[in-house]
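Before anything else, here's the structure in question.
Heads up, one of the protein chains got dropped from this complex, but the rest are sitting where they should.
In this document, chain identifiers A and B correspond to the written order of the chains, with residue numbering beginning at 1 in each.
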Amino acid sequence: MVRVSEGNGAGAGNGSHPDEEGLRDDNMRGSAPAHGRDVVARSSAEVVGTSLIERTGVEEALEPEQELMTINLGPHHPATHGVLRLLVSLQGETVIDLKPIMGYVHTGIEKSCEDQSYWKAIPFVERMDYLSYFFNMQAFCGCVETLLELEIPPRAKYLRVIHMELNRLHSHLVWLGTSALDLGAMSMFFYCFRDRDRILDMFEMSTGQRMHTRYFQVGGVFEDIPVGFEKKLRAFTAEFPSRVDQFEALLTNNEIFLQRTKGIGIVPRERLKALGVTGPLLRAAGEPWDLRKVDPYLAYADFDFDIPIGTVGDGWDRFRCRIQEMRESVRIIDQALAGLPEGPVIADDRKIVLPPRHELGTSMEALIHHFKLVTEGFRVPPGEAYYPIESPRGELGCFVLADGSAKPARVHFRDPSFVNLQCLRDMCLGGYIADMIQNLAMLDPVLGGIDR
Amino acid sequence: MPDATGLELIRAELNDAHPDAVIDTYHRHGQACLIVDAEQIREILGWLRDTPGQEYTFLASVHGVDYLPAEPRFGVHYELLNMARVERVRVRAELSDPGEDALPEMPTVSDEWPTADHQEREVYDFFGIVFRDHPDLRRILMPEDYVGWPQRRDFPIGGEPVIFTNTERDVPGWYA
Partner (left out) sequence: MKREKIRATLPLDEPTVDKSLLVRQVRARDLLRGDIEGLDLEQHVEQSVLTTRLDKVLNWGRANAIFPATFGLACCAIEMMSVVSPRYDIARFGAEAMRASPRQADMLILSGRVSIKMAPVVRRLYDQMLEPKWVVSMGACSSSGGMFANYAVVQGADKFLPVDIHVPGCPPRPEALLYGFNKLQRMIMGDPDIGWRTRYSAHGTEEWARELGEVTEEARDAYAAARDIAEAAGEPTSGQPGTPVDVAGPPQERADVPARPERERGRFI
């Protein structure tokens, strides 16, 4: 794959920079670095350097025949994964500068939550990052449970883990389908959505709704899984790893896919951490950081699973990390199903959790509690808390400020896509615009989370 | 999270290094928070990152909170994380509302912590808190020409009332 190198290449691609070791591949890379202007000389490629200035050579004055063209990608564009607008300055086909403009699906969810009781805010917050709705719910419910110092029963923890890992599979499948579609592999889209529909059947079976299920409540989950759910889920997890193998067979050794993703969009690990990037992007760059392992919440400490780590941090590593995460999620689901404890699925603190319906006919207190909870909602003592979890895109943190009333005073979500988007510029500078599409695909942004 | 005594130690050391930096602390629900003076935020975050015992190198989140009617009104929260020890600490910079026409100001940390770039723009967009020396402080999620700071507590939620026809016929203007 040829790539134009900017500047005189004195710092770029001499092979002496330690960060470049992963970039070199003797079969694919070209010869000596080329000077700027001559098209023929420019076409013998060299690996771009790692520092921004080396890659773009912006500090040298642009000659008349080097023209910058600023194009606007989006907000309506088939490849922006939502309504993201990118202002891209191009020189030929090389990206010189990149500026993302967001806000096109800003819904004011955080502000709306201030007007709802805690229970009623759950459907609002789950519509933020609309591919990982269980994670949004867990972040919010976990934060409110921290403020209330409420313990949730073990069965609820396991059920939450099962649904969250299914949601992780769902999110990665949608990512894989749409990313492969961006890169031209249309059939992946259909295969991934076929399996996604089976996961949504699971959700419909246990929660009644395909997406945005409002299943997690403060104190546990809404209701128990029905008979037949476990059997169907086991059938699914028995078959799913072979599906992942099929996806890999299509893409992993595919020459076109390799050429498009190998060596593209590398950002050094320290720079990623400085940018606040978490999730598969950081793990692909080699940092073993996953909140499910380092800071286990819910029941993740009970399960045996691995965290896939990449080496180089290019698009191919990100792809491999997510594929392997799908396999690990299946392992977690199997273990959770095997070890699912008996018991209640929601805490029994009647001041916070609705009483079961059969009690309403017999117990006066249950009726009063039900009435108060539905009309006013439970009150949370004043305090603030930040509760981070590992969503499919990275660290999803929920901050809730409670002022003692039944409505939260401030809800803020630290959304991983919002923070990860800041590394898009680093990934794309110096590359081609086609690589930018690939970088955006591997970044896996969900605009609902970015814009909230 | 550092426990309560660890938090007090941090407070003491930080106040030695930068006088009057930490105004208050609290440790609740297992979470540690330092309430600090907004003007010294760069030094405070730098100290927390560079001091050998602390090493909170990861800034997970920058967000704003409006504590109306409590004073000081605004708080800008910096969630710091030490990846090696998996410890989190929250730094809350307090700002008062300067009045009708002026906007509260504080220095930016986006040159030292690149992750704060978009997040400070979001705080500016929703609360009107100006970060001095930010390279590109403009609205990020609202339209560029929007007037008002939506997530302030005294900004209305907005929207339109849903008009139910029967009620409108019997009691016109019922929602007003």
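Criterion: a contact is a pair of C-beta atoms (placed from the backbone, for glycine too) under 8 Å apart; a residue touches a chain by one contact, two chains touch by 3 or more.
Keep in mind that what you see is a predicted model, and the values were worked out from it rather than measured.
With respect to the full assembly, the chain omitted from this view is in touch with A, B. Touching the chain that is not shown, out of A:Ser89, A:Thr107 or A:Ser363: A:Thr107 (per the contact rule at the top). Per the touch definition above, the residue from B:Gly30, B:Pro98 or B:Gly158 contacting the chain not shown is B:Gly158. Among A:Phe124, A:Phe247 or A:Tyr432, only A:Phe124 touches the chain left out of the display. Mapped onto chain B, the footprint of the missing chain covers residues 142-143, 150, 155-160, 162-163, 165-166, 168-173. Interface residues of chain A with the unshown chain, by the touch rule above, are 75-78, 82-83, 103-109, 111-112, 123-124, 127, 130-131, 174, 177-178, 189-190, 193-194, 196-197, 200, 210-212, 447-448, 451.
In this text, only the chains that are shown with their structure count from here on.
Centre to centre, using the average C-alpha position, chain A and chain B are separated by 24 Å. Partner chain A is touched in their complex by these residues of chain B: 28-31, 33, 57-61, 63, 65-67, 77, 79, 83, 86, 88, 90, 113-115, 117-119, 122, 139-143, 150-151, 153, 155, 157-158.
Those residues of chain A that touch chain B in the shared complex are 102-103, 106, 108, 110-112, 114-115, 146-147, 149, 271, 273-278, 289, 294-295, 383-386, 388, 395, 397, 399, 401, 409-410, 412, 414, 418-419, 421-422, 451-452.
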